[in-house]
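In this view, the complex is presented without one of its protein chains, the others remaining in place.
Chains: A, B, C, D and E, in written order; residue numbering restarts at 1 for each.
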Amino acid sequence: MTTTKTALILSAHAADFVWRCGGAIALHAAMGYRVTVVCLSFGERGESAKLWKNPGMTLEVVKAARRAEAEAAAKALGVHDLICLDLGDYPLHLSQDDKMRLVDIIRDVQPSFMMSHSAFDPYNTDHMYTTQVALEARMIAQAWGHNPGQKVLGAPQLYLFEPHQTEQMGWKPDVFLDITPVWDQKRAAIECMEGQEHLWAFYTRVAQNRANHFQRNSGGQSGGRQALYAEGFQSMFPRTVDEL
Amino acid sequence: MTTTKTALILSAHAADFVWRCGGAIALHAAMGYRVTVVCLSFGERGESAKLWKNPGMTLEVVKAARRAEAEAAAKALGVHDLICLDLGDYPLHLSQDDKMRLVDIIRDVQPSFMMSHSAFDPYNTDHMYTTQVALEARMIAQAWGHNPGQKVLGAPQLYLFEPHQTEQMGWKPDVFLDITPVWDQKRAAIECMEGQEHLWAFYTRVAQNRANHFQRNSGGQSGGRQALYAEGFQSMFPRTVDEL
Amino acid sequence: MTTTKTALILSAHAADFVWRCGGAIALHAAMGYRVTVVCLSFGERGESAKLWKNPGMTLEVVKAARRAEAEAAAKALGVHDLICLDLGDYPLHLSQDDKMRLVDIIRDVQPSFMMSHSAFDPYNTDHMYTTQVALEARMIAQAWGHNPGQKVLGAPQLYLFEPHQTEQMGWKPDVFLDITPVWDQKRAAIECMEGQEHLWAFYTRVAQNRANHFQRNSGGQSGGRQALYAEGFQSMFPRTVDEL
Amino acid sequence: MTTTKTALILSAHAADFVWRCGGAIALHAAMGYRVTVVCLSFGERGESAKLWKNPGMTLEVVKAARRAEAEAAAKALGVHDLICLDLGDYPLHLSQDDKMRLVDIIRDVQPSFMMSHSAFDPYNTDHMYTTQVALEARMIAQAWGHNPGQKVLGAPQLYLFEPHQTEQMGWKPDVFLDITPVWDQKRAAIECMEGQEHLWAFYTRVAQNRANHFQRNSGGQSGGRQALYAEGFQSMFPRTVDEL
Amino acid sequence: MTTTKTALILSAHAADFVWRCGGAIALHAAMGYRVTVVCLSFGERGESAKLWKNPGMTLEVVKAARRAEAEAAAKALGVHDLICLDLGDYPLHLSQDDKMRLVDIIRDVQPSFMMSHSAFDPYNTDHMYTTQVALEARMIAQAWGHNPGQKVLGAPQLYLFEPHQTEQMGWKPDVFLDITPVWDQKRAAIECMEGQEHLWAFYTRVAQNRANHFQRNSGGQSGGRQALYAEGFQSMFPRTVDEL
Partner (left out) sequence: MTTTKTALILSAHAADFVWRCGGAIALHAAMGYRVTVVCLSFGERGESAKLWKNPGMTLEVVKAARRAEAEAAAKALGVHDLICLDLGDYPLHLSQDDKMRLVDIIRDVQPSFMMSHSAFDPYNTDHMYTTQVALEARMIAQAWGHNPGQKVLGAPQLYLFEPHQTEQMGWKPDVFLDITPVWDQKRAAIECMEGQEHLWAFYTRVAQNRANHFQRNSGGQSGGRQALYAEGFQSMFPRTVDEL
C-alpha cells in the first residue's frame, strides 16, 4: 500500500504553473510528493505575443513551442506528470466531457492538495473560469454516485496561487511557503519561458519580496526565520488541526 | 534554556475564554503549553444578569462571584495563569497605563499564539474593542524602543475565537481544532458558569456542530476524521510554512 | 377570486428543502399558504453516499429512494405541490428549456415569496448555480414580453436559506423565524431522510441555536420572546413597509 | 399600563434628523409613537456655512439659530421630545459622562427602534462616530448591572438612515418606508433649515426616487404599490418574525 | 494617420445607454470622439411593458418600436455608430459566434474607453451578464493570437455606468462627469423613450443629484465647481498618470 502524497495543479495556460507555484511544485516534489500539472490550454492565443510577432506564424507552431517550454519547465521542477489538455484559450471553455476528463484526473491523482487561480480576475476571464471549474470538478469527484466503484475524492485544500496584479483580483494570501531550497529550479523553469522574458525579473522580484513577508510573519523585528525566496497562497477551505 | 510553548488569551469578560476557546486552552495545556488567560473585566455589569436579579446585589459581590467562577473554570482547563485585570465592563476602557500593563504581560508570556474576540460585534462593543487593543498591544510589544532591554515579541498569530452570532460579526473560521480529547474539561469549565446556565447547552451544540465541520473539511464524504467536539478560529495573519 | 398566499421553494437536491426551510414550509402551510417545492434534482449522485455503498446499486434505484423520501418529507410538512424536475446533479445544469419550465412554474404559482440557496458555496457549485437560476427565472417571469397574455410576476422576496457551513458561504441571516409550533413536523420530515441520518442531530441543534438567536434579537437580556426552534434567512431584496 | 410605542433618533447635527428620517418620524408620530430626537450637536461649526458668511457671526448666535430651526422642524414633524445635548461638532466627542447621559435617555425612552447614521463616512467622521456611540450606549442600556433597579433595555433595531452620498458610505438600504401621507410635514420641516436651502430640492428628489424604489420592490412591472415619497433604511440587526 | 478618439458603449437593452451614460456620450461626441453604441438586445421582452399592454402586440412590432426609439436617441446624442445586435433579452445569451462578433467590433473601434453595466444586479441578470461578456471580449481582443494580423486592443478603461438601484448592486462611483453642457441633448434622448415615460423624471433627478455630488467632491463648502447635471461611473481598472 502506497502512502505517496500527491498534488494537483490546474493551470489555465501553459506558463501559469511556473510563475505562480513553481516553487511549491519543486519543493513538494523534493519531499516526495507526486505532483501532477494540468495545463488546460497552451495560452497559444493570449499569452504568446512574442511568437505571433514573427511573420507567418501559425497556431500549431505556437502550441508546439509553448508545449515544449512547458515540458522543459515541468522537468526542471520535478513534475511527476504534465497533462496538456489543449482546450483552447482566450476564451477557455470546457465542455461537459472536458470536465469529466478533469474529474477522472482528480480521482486518479487523489491529491493531498489542489491549486488554481484567483477567484476573480477582470483582466483574464480564463483564470477565474479555471477556478470555477476546479470547484465544480472537485465536487463531482467527491460524489459516490459519479462513476460508482471508483475511489471518491476526500476534501483536499484548494490553494489559489498568486495572480499578476494581486490587489485588483481581491487575492489575499494566508500562507507563505519558503522556496529558498528550490529557487534554482524555479528560476530554471522560469527561463524556459522564452516568449515571456520580460516576466523573468518580475517574478524573481515577487519571490524575493514574498520572502520578506515570510520573515515578517515568522518573527518580524524579533528576527523571524530568514528566507530568500517565497510564494504566497490563499486557501479556499478551512484547515483541520490538532494543534494551533 | 526552556523551550516551553506558551499561549495568551485575551477575554473581555470573565466567561468568554470558557465558551469560545476552553477546548483550545485545555488541549494545549495537555500538550505542555503554559496558557495565560487575561480577563480584562469580570463582565460584572453586562454579563451577570442572573446575579443582579437577586435583591440587594452589589458590584463587589457580583465581581467576587464571577472571579470565583473564572478561577474554577481556569482550573478545570489547566490554565497556567489567570490574570483578572478588573478594568470594568459595559463599557470596557483601557487607559494608557492599562495598555502598558497588557504589553508587559505579553512580553512576559512571549506567546506562541494569542487569542481574542471577533473584529466586529455590533451587539457588544467591548468585544471588538478588546481585539483592537490586542493588535495595538502586540505592536508595542514588538518595538525595540519600548522598554529597551526587555525581550521583544516575535510575530505570534492572533486567533479570533467564535463570537455568539457568527454571521452578524462577519467572523469566518479558517481553522477547526479537534477538542474531543478534552471535552470533559471544557464541559466542566462551562458548568462553572452558574450565572449563564442557559448557555451550557448552546455551546455544547456549537462544539458538536463544529465537529461536523471538522470532519467535512478533513475528508467529507470520503470519510474524513471523526471528531465529536471542535472549535473554530479565524486567523488574523498569514502562516509561514515549509510544507502545504 | 382567491386570495390564497403562496410560496415557492427551489431546492437543488431532494433533501435541501427539509434541512434548510422545513420549518418555514410547515409554518406557512399551517397559516394557509400553498407551498410549492421544486426539487431540481434528487441529489442522486452527490448526496446519496449511504445508498451507493450498497453493492449493485443503480442510479434509478437511488433516484426512486430519494424521491420517496422527498415525498414523505413533503407530506409531513404540508407541502401543497412537490415538483421533482429530475435534471441531474453534480453537476446540476439547466438547458434553456428547463429554465423556461421553471419560469412557467413561477408564473403558475405567483409566489408571495421564493426561497433558494446561498449566493456562494465553494463546496457545492450546484447550490450557487440554483440561486443564479432563481434570479434569472424570476426576472424572466416578470417580463411582459415573455409569453404575453400570462399573468406577469410581481416582485417576491427571494430568501436564501441556511447553507451547511454558513460562514464559508458568506451567508448572513437578516430574519429569524420562530418554528416552534411546527417543530414536530420538521423533525418528522428530517427523519424521512434515511440516507443522511448523521445530519438529523446536526440540524436539530441548528434549530435550537437559531432559537437562541431569535430570543436575543427579540429582547436579549430584557427577556425577549422565548423560542425553542427557529430558522434563519437572508433576504436578497429590500422590503417595503408602512411601519418600521 | 401604557403601551405607547416609542422611537429614538440620534442625530449628530441639528439638521440630520430632518433630511434623513423626517418622514419616518412624522409617520410614526401620526401612528401614535412618541418619537424622541437627540441632537448631539447643532452642527454649529461644520454645517452652518451660510450663517458664518455673515460678518461678525459668533458661535452662540449660530447655535441659537440652529436650535431654533431644529425646534421648528421637530414641531412640524410631531416630535415628542427634542433633546439638544450641545456637545460640539467638527469634531463631535462624548465624554464618559456624556455617554451615560445618552444611556439614561435610552433607558428612559425604551425605544421600539433606534436610528442613527451610516456606519462609515469618510467625509464626516462625526457621523460614523455617532453610530459607534449608539451601539455602545445601546449595549450599556441592556446591562442589568448598569444602574441596577432601572428597567433594562430590550433589543431595539438600529436603523441607519440615508447618508448624503450613499455609495461612498457603503450604505445599503434593506427597507423602504412609504412617507407619502406625511410628505407635507417633511417638506415643511426641510424648509425650516434656512441655512441649507441648497439641499431642499436635493432631498425632495431623494424622496421621490426612493418612492420609485419602493414601487419596484413592492411589485415591479406587475404594478406594485404606488408611492410618491419614500425613505430607505439599513438595519443593523436581524428581525424576528412569525411570518415571512 | 488619424488620431480620432473613440468610445464603445455596451448596452444590454436598447434604452440603457440613454439613462445611464447619455451625457457621457453627448459630451465626448461634442469633443470629437467617435462613439459607438452596441445594443445587445432591444429589451423587447423585459423592458417594453407599456407596448405589450396593447392588444395584439407582436415581438416584431415591439422590436421595431424599440429600435426606432434607440435610433432617435442615438441621433440626439451624436452617436457615431449604433449597432443593434438583436440577440434577445430576458434572458440575454451570446453564442461563441456572437462573442466573436463583439470582439470584431471592439477591434474595429479600438476604443479609448469602454462602458458597461454594474458587475452585480440581482434584479436583472442580463445586466451583469453583459459586463461579464465585456470583460471576456476585451481580453480576447487583446490577444495577439486572435485573428493574427488585426490590430490588437490596448488596455481601455471599462467604466460601469449607473444601475437603477445603485446600493443593491454594490455599485460605487469613483468619477463624476459634468454633463451640464449637453443636458438638453440627454433630455431629448430620454424623451425618445416613449415606452418608459415614468423614468424621465427619475433620471433627470438622478442627474441633478449627481451634480450635487460633483460639486461636493470638487470643492465642498469652499465652493467647488457648480454643475447642474452630472453622471457617475465606476472604473474597473486602475488609471496610469503622470500627475495626481
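Heads up, the rule we're going with is that contacts are C-beta pairs under 8 Å (C-beta built on N, C-alpha and C of every residue); 3 or more make two chains touch, one makes a residue touch a chain.
Everything numeric here is computed off the predicted structure, so don't read it as measured data.
J.: Report, in label order, the displayed chains that the undisplayed chain touches.
T.: The chain that is not shown touches these displayed chains: A, B, D, E.
J.: Which of A:147, A:166 or A:180 touches the chain that is not shown?
T.: Of all options in A:147, A:166 or A:180, contact with the hidden chain holds for A:166.
J.: Kindly state which of the options D:46, D:148 or D:181 is in contact with the chain not pictured.
T.: In the full complex, the listed residue that touches the missing chain is D:46.
J.: Using the touch rule from the top, list residues of subunit D that touch the missing partner.
T.: 44-46, 48-49, 52-53, 57, 59, 62, 89-91, 93, 122-126, 168
J.: Over the whole complex, note the residues of subunit A touching the chain we left out.
T.: Subunit A touches the chain not shown through residues 49, 123, 164-168, 170-173, 198, 201-202, 205-206, 208-209, 212-213, 216, 221, 232.
J.: On subunit E, where is the contact patch with the chain that was removed from view?
T.: Interface with the chain not displayed, on the subunit E side: 7, 24, 27-28, 31, 113, 142-144, 151-155, 157, 159, 173-178, 213-214, 216-225, 232-233, 235, 237-244.
Criterion: only the chains that are shown with their structure count from here on.
J.: So if I look at the partners of subunit A and the partners of subunit E, which chains show up in both lists?
T.: Touches both subunit A and subunit E: C.
J.: Can you work out the rotation angle that lays subunit C over subunit E using Cα coordinates, in steps of 5 degrees?
T.: So the copies are related by a turn of 120 degrees.
J.: Which of these pairs, A-E, D-E or A-B, matches A-C in more than half of the residue pairs in contact?
T.: Overlap exceeds half of the contact pairs only for A-E.
J.: Between subunit C and subunit D, tell me the centre distance in angstrom, where each centre is the average of that chain's C-alpha atoms.
T.: Between these chains, centre-to-centre, one finds 37 Å.
J.: Report the inter-chain centroid distance for subunit B and subunit E in whole angstrom, where each centroid is the mean of the CA atoms.
T.: Those two chain centres are 52 Å apart.
J.: Would you give the residues of subunit B that are in contact with at least 2 other chains, written as numbers and ranges?
T.: Residues 49, 123, 168, 173, 213, 216, 221 of subunit B touch two or more partner chains.
J.: Could you list each pair of chains that touch one another?
T.: A-B, A-C, A-E, B-C, B-D, C-D, C-E, D-E
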